[in-house]
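These notes are about the structure you will find just below.
Only one protein chain is missing; all other protein chains are in place.
Let's look at chain A:
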Amino acid sequence: MPTNKSVSKAPITQFVNCRILRDHKLQREDLWVREGRILDPEKLFFDEEGYADQRVDCEGLIIAPGFIDVQINGGYGIDFSQATSNVRGGVALVAKKILEHGVTSFLPTLVTSPPNIYHKVGTTSTPVLSTCPVSHHCCHLEGPFISLEKKGAHPEQYLRSFQSGGMLDLIETYGTLDNVAMVTLAPELPNSEKVVRELAQRGITVSLGHSVANLSQAEEAVQNGASFITHLFNAMLPFHHRDPGIVGLLTSDQVPQDRTVFYGMIADGIHTNSAALRIAHRAHPTGLVLVTDAITAMGLPPGRHTLGQQVIEIQGLHAYVAGTKTLSGSIATMDMCVRHFKQASGCSVEQALEAASLHPAQLLGITRCKGTLDYGADADLVLLDDAINVRATYIAGQEVWRK
């Protein structure tokens, strides 16, 4: 059909024969894309008298917003915490590979490392792929301001505290905060309050994790601006009925009214027992954010690989700190996590998909362009079948992977 577009001459794509995730429901609607963004077809029809230039037949598949992984340490042999000669290339390789899992945005995560690593890796900014503030050039710094007792797989010798009063320590360690989207820290460390407040004010998401904080310390951190919990249950005090610790944030009444505390869940069937997953989900369903916490070895065959400054070992679906039984991260993929989460929690398809798209976008404050299929949002899409297998992935309306 001829086109007549008074607003833009860019080609318009119409995805037909699909079910789209909108307003928390899967709806039988077409999806329209122009110039990398979701287009309002009604405006197009009445204002511009415009039409689609091409149609993509989705054959009944589900279209969901592309998944967002806010905790991923590497994959396919790439370790984000290693200062290689080609940091940018490494991030780009992982970015390309995880498209197969439906992930269109992620925060490269750096585990506790010596300052020179942060200085080298952090200052290498990777190209911004969209106008949205977070694509893959903003990272998640997990440590080193974490608790010794809950270091997990992090190297003890590089843990730090806020000796110089807070922000000074941070700048000294990280070098720059320009490319940082999220920082995981332990709020019980002295002088953390100022740090939490300052980071939050700068628009950096503060996450609580690798910590022995009690509930009051955690609540205070939230009131100072913390909004995320790094891999709930792991690397924190277990729930206790007289002091639920960080886990208690899920049902805390000290969280300010207008704010939500989100929490990361590694739903790989290994890091968290399904019953615990269900307890968390039922207590606070809207805060659940699926993360992979995937490590270098994700996507690689079994064997030994490096993670940060340590060596880890793959055995089947498990990844341990070499020579121990301490889990060092997961090798699950995001689509596996979504499937497992749905099956273990019994939630709806919509809820499972939102845990990997809408919720992380809400956490990072980027829902204007990511995590939804609302008009104007970036057209980062994942096409899935009813069993939540990824069939195709799109970034800015362009197909970047197809099964």
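Following the convention adopted for this analysis, a residue touches a chain if its C-beta (ideal position, glycine included) is under 8 Å from a C-beta of that chain, and two chains touch if they have at least 3 such contacts; residues count from 1.
Simple rule for what comes next: contacts and distances are computed from a predicted model.
Novice: Which listed name, "glutathione transferase", "Glucosamine-6-phosphate isomerase", "Kinesin-like protein" or "Trifunctional enzyme subunit beta, mitochondrial", is the one UniProt assigns to the chain that has been left out?
Specialist: Matching "glutathione transferase", "Glucosamine-6-phosphate isomerase", "Kinesin-like protein" or "Trifunctional enzyme subunit beta, mitochondrial" to the record, the invisible chain is "Glucosamine-6-phosphate isomerase".
Novice: Of the listed residues A:D23, A:E42, A:D178 or A:D243, which contacts the missing chain in the full complex?
Specialist: Looking across A:D23, A:E42, A:D178 or A:D243, the contact with the absent chain belongs to A:E42.
Novice: Take the complete complex as the reference. Which residues in chain A touch the chain that isn't displayed?
Specialist: Counting over the whole complex, chain A touches the hidden chain at residues 1, 4, 30, 40-43, 45-46, 48-51.
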